[in-house]
Structure formats: structure tokens, C-alpha cells
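The structure is given below, and queries will be raised subsequently.
Just one protein chain is left out here, and the rest sit where they should.
Chain IDs A and B follow the sequence of writing; residue 1 opens each chain.
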Amino acid sequence: MSWQAAALLLGGGVIFLMALGTPVVIAFLTVNLIGAVVFMGGLGGIDQLIANATSSITSFALVPVPLFILMGELLFHTGMAVRVFDALDKILGAIRARLAYLTVIGGTIFATLSGSSIANTAMLGSTLMPDMEKRGYSKSLIMGPIIATGSIAMIIPPSSLAVLLGSLAKIDVGALLLAGVVPGIILSLMYLAVIRLHVWIDPEAAPPVSPVSVPTREKALALLRDVAPMGLVIFAVIGLIILGVASPTESAAFGVLAVAVLALIYGKLRWKAVEKALWGTLSVSVMMLVIILASATFSQLLAFSGASAGLVAWMAGFELGPHATLLAMLAVLILLGMFMDQLSIMMLTLPIFMPLIGMQGIDPLQFGIIMLLALELSLATPPFGLLLFVMLGVAPKGTSIWEVVRACLPYLACTLILILVLIWLPGLIIWQ
Amino acid sequence: MMAILGKLYSGLIHVLAVLAVISILVATGLILGDVTMRYLGLGSIRASSTLIEYALLFSTMLGAPWLMRRRGHITVTSLVEQLPPAGRKAAGALALGISTVTLLILGWRSAMVGYDKFLRGGADIRSIAVPEWIAYGILATGFVLMGTECLRLILQRRFEPHGSVAA
Partner (left out) sequence: ETTLKAVSAFPSNLAFAQSFQGFVDLVNERGKGVVQIQMMGGPEVFPPNQQIDAVSRGIVDMQYGPATYSIGSLPEAYAFVGGTVDPVETRKNGGLDVMREAMLEKLGVYLLGRPDSDIRFYIYTTGEPKRTGDGGVDLSGMQLRALPIYNKFFESLGAVPISVPVADVYTGLERNTFDGLGFPMIGIRDLSWDKFLKYRIDPGFFQGDLSIVLNPEAWEGLAPEAQELLTQAAADWEVQSGEHFTGLAKETEAEIAKAGVETVQLEGEAAEKFLDAAYETSWQALKESGSPYYDRLRETFYDR
């Protein structure tokens, strides 16, 4: 089978089944089943597919997903989140879309400690989404900043993905990590600008500015009583990482503990709230992880069938100049990113990209950052975009995937603009 | 008789979901214990990383049939919703039919491979050794029960596409 036919069968199959209203996870599983029979051969192929699936989610790196969701659900259902946001509203009352700005600022700070975009988005989403919605923020002003900022975690160091990219592409890991700082901060600033623009165009997207000014005394009290104790949660998640007590993966568990302890102190740790939080956690983490399980094996099948390798080799066949080469690579990464997970994309493309980079005399560091940003985009591009699914998991019932995608678009555009600047004017962003 | 069986079956789905929640809590507790012990210089719980990794598979596959019952798996419904009622029903029936077949085949093969692994007695060596058949057994349980959940919808003629997410 030609690589084009294989790509059509696998990619087209998933899109067709999703459009038919088959749950996303089953759309992937069905195409996996057909692909295993066609490309690997018969029952043996199906058995291999299942064997591959056993390895897909038994991975320590995925632990923060359910734990951060549990932390967010507990914050919400115990009513702890409301107190904090009430207080913040009081303190920052004069700023329109204040919680959206806080999402970006808080998310960026957390990105300097956590290396996982999925965990970061899960945390921001489950903590912020339900409450911001209640406060009258429009869905797009909630979801866009959360996904955008959540995904910065893999650009700003630490970043597990940058470490793997560095080692697979033979780029100095330390230099690559460091080179992510400036683009990460620029992105974060661009996101703040997008929010400003958003509320300027559509003032209804955020709740109104509070008409009466709150006296400083009351602000100080709110800060002390409701916000300061949250320092315990922040310390449990962030402080323990800085102190080297817990790894970023492990710290999520301490976040859960800290929320539980605080809720207990405030007398809000009622069984009803805990029960709701637990079922909510199960629901969101199952819908995420089961898709990761199905899509990991889908990526492997795409690689085994030769579909993705064919695409990459086809692109490499054109003899282009440095800028056009980088653009073509970007196109390939975006295309693969629609269907594949990040690690598979790296393992598949780097052996072909790196020699091209060398031939064209492109700075590997420049390429590395472009690749990271392109991989960041892939987390939010449909039909397979894990951050879209995280968001759908925590969003109110009836939220559609297109609403989430639309909410992300301006922020994705920021990343795309940054990539283009990096292609033509890398000196602006990479300081050596 | 059928009613009792139905109750037992529903009870099973619910009990597995409770186990799924418990495994998330156990994973949380293990991390807390492991990090604390490491910090106090008391060593490390050897089994913890393996148990936590398996807890992810356990909670996911045991929670999946329950989520299917709540029709909470992410589904794109916006396109089928454009269809006239008859077309919508047909699309829903087709999607459910495909889902049932896929899940039952996967469940059957997971069980067969798991049985084979059980007879061979191999282990997955991580921080501790875990018998290889366990992962396959969990997959088989999850896939089969997800399949029977789809079958149940077909038997009840509930073809309307529906998910936690309408798109």
C-alpha cells in the first residue's frame, strides 16, 4: 500500500468515525483494529496492538493528570476556590477580565516549575473553569487562556519534552532549555495582549468592573483570610519542587493533600463535596487517559504503516532554501500533529530533519525551539489535541470541541507568529 | 430473573468504578508516603512506582465502562445533529454497532493474550515484578464491559448520539 493510501485509510478513518458520532476513543480503537489487521496481519496484529496498549498509560509521567484534576475538583466542590476568587475579585476589582490575566500570570509561573503541558492544563482547567464560568466570564475567555498558558509549560524550562528533543536531535539540552525562556515569556505577554484585545472588542466577555471601590482595610483582610492560606497549596506544589523534596510529577499529590488539609481547617471537608470531587476526577481522568491509550497505539500504527514516514520523506525530497525548509518542516509537523503524539512525531521526523538542518546550515538551536513550538501547537489542533480534550473534560456539559478550538485560535496564532519570527529573525529571540 | 441479572450487572459496573476511584486515592497516598520516606532518609517504597503506574491503567479501564454508561466519553455530535431525525438514528445505530464490534473483539483478544501470558508465567519487571497477564486482564475487563454497555444501548434502541460533549 502506498503511504498516501495508508494515510488516507488511517487518518480518514478516524475523521469519518468521529463525524459519525462514535466516541473519540472508539474511533481510534476501531481504526487501530482495522490497521492492525491490514498492516500487521490478522489476529497476530490485533494481539500486538493490545500488547502495545498495555505499555501506553502505565507511565509515571501521566500521574499528575488525575492528581491535578483531583486537586482542582476538591478546590471547587469544597467551595475553597470560590473564597479565593471572591477575595481576588475584591482586591483586583478595578481590572476588567482580571481572572483571565491571573490565569496567564499564574500559569506562566507554574510553567517555570512544571514540565508537563497536559498536567498544567488539567490543573488550571479544573481549578479555574467552573468558577470563572459562574462569575460570568465567556467560555472563550476562560478556555483560550487556560489552554494557551497550560501549553507554555513545555517551552519554559523545565520541560521533559525539550530534554528528549535535545537528546534525540543531539542539541545541547542545557542550551535548548535556556533558549525556551524568552519565547515562553514573549508568548505569555502576547496572551495578555490578546485578552486585552478580546475584552476591548467584546466587553461582555468578562464580568463588569465592580462599581464601588473596596476600602484597603477590607482588601487586606480578604487577602489575609482567604488568599494567604492558599500559600499552603502553592507551597505544597511549587515549594517542594524548588526544595528538591518532590519531583514535579510527585508534587501533584502534595497539592491534593494541602487542599484537603485546608478544607478540613475551614470545616468544608464534607463527605458530599469529597464524593462529588472523586466522581468528577474519575470522569475527567478516564476520558483523558483512555484517549491517550488509544491514540498512542494509533501513532505507532501510523508509523508502522509507513504513512507518516512517507510524508516526511516526500517533504525532504524537495530541495529548498533554509527558510523554505523550515516552513516545510513546520507544515509537516502541523499535519502530523493533527493525529500523532509529540514523542512519536519527534522520533519519526528528527532522523530526517537533522541532516537537512545540517546541510542547510541552520542553527540547531533555532530549529529546536521552532520544533518545540510546533509540537506545542499540536496539543491544541483537532481532531487529536490532548489539551482540547482536557478542556472538554472540565468544561460544562454541552461545550463543543469547536467552541474550544475557536477559543484557542487567537492564541495559536500568537505561537504561529512567533514561529515565523523565529524562522526569519532568530536573533531577536535566541540570545547566545 | 433477567431483572436480577440486570441489577447484578449494573452493580458490577458501579463497583468497578468505585475500585477505579480507590486506585487513584491509593496512588496519591503512595506518592505521599514514598516522598516523605525519601525526605526523612528512610529509603523508598520499592513497590510504589510500579503500583502507581498500574493504578493508572486500573482506574482508566475500570472507570471506562462506568463513563460509557454515563455517556461521558468525548463524542463529536455536531455533524450528525445536522441530519434529519431518521438519518440521525441511522448514524447513531451504525456508530453503536461499530463500537460494540470493536470493543468486543478487543476484549476477546485481550483475554486470549492474557490467558496465554498467564500460562507462560512471564512478568513485567519494573521496580517490582508484576505478572504480565494482569495488564491484559484489566484491558479485557474494560473493553468487554464497554462493549456490553454499547450493546445495551442497542437493545434498548437508544440510538441518539450523545456524549458529555456535543460538538
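Before moving on, here are some points about what is shown:
One rule holds in what follows: contacts are C-beta pairs under 8 Å (C-beta built on N, C-alpha and C of every residue); 3 or more make two chains touch, one makes a residue touch a chain.
Note that the coordinates shown come from a computational prediction; the quantities given were computed from them, not determined experimentally.
Although it is left out of the displayed model, the omitted chain contacts the following shown chains in the full complex: A, B.
When the missing chain is restored to the complex, the residue among A:T22, A:T121 or A:S299 that touches it is A:S299. Within the complete assembly, B:R126 is the residue of B:R71, B:K89, B:R126 or B:R152 that touches the hidden chain. Although one chain is not drawn, the whole complex shows that of A:T78, A:T103 or A:S344 it is A:S344 that touches it. Set against the missing chain, the residues A:G11, A:G45, A:P66 or A:G385 yield one that touches it, A:G45. Take subunit B: the residues that touch the chain left off the picture are 38, 41, 43-44, 46, 49-50, 120, 122-127, 129, 132.
What subunit A contributes to its contact with the hidden chain is residues 40-41, 44-45, 47-48, 51-52, 54-56, 59-61, 115, 158, 160-161, 163-164, 166-170, 172-174, 241-242, 244-249, 299-300, 303-304, 309, 343-344, 347-348, 350-351, 354.
The rule we apply is simple: only the chains that are shown with their structure count from here on.
The centroid of the Cα atoms in subunit A and the matching centroid in subunit B are 24 Å apart. The residues of subunit B lying in touch with subunit A in their complex are 17, 20-21, 24-25, 27-28, 31-32, 34-35, 39, 49, 52-54, 56-57, 59-61, 63-64, 66-68, 70, 72-80, 91-92, 94-95, 98-99, 102-103, 105-106, 109-110, 112-113, 135-136, 139, 161, 163-167.
Across the interface of their complex, subunit B is touched by residues 17-26, 29-30, 33, 43, 46-47, 50-51, 53-54, 57-60, 62-63, 66-67, 70, 240, 245-246, 250, 252-254, 256-257, 278-279, 281-283, 285-287, 289-291, 293, 383, 389, 392-393, 395, 397-402 of subunit A.
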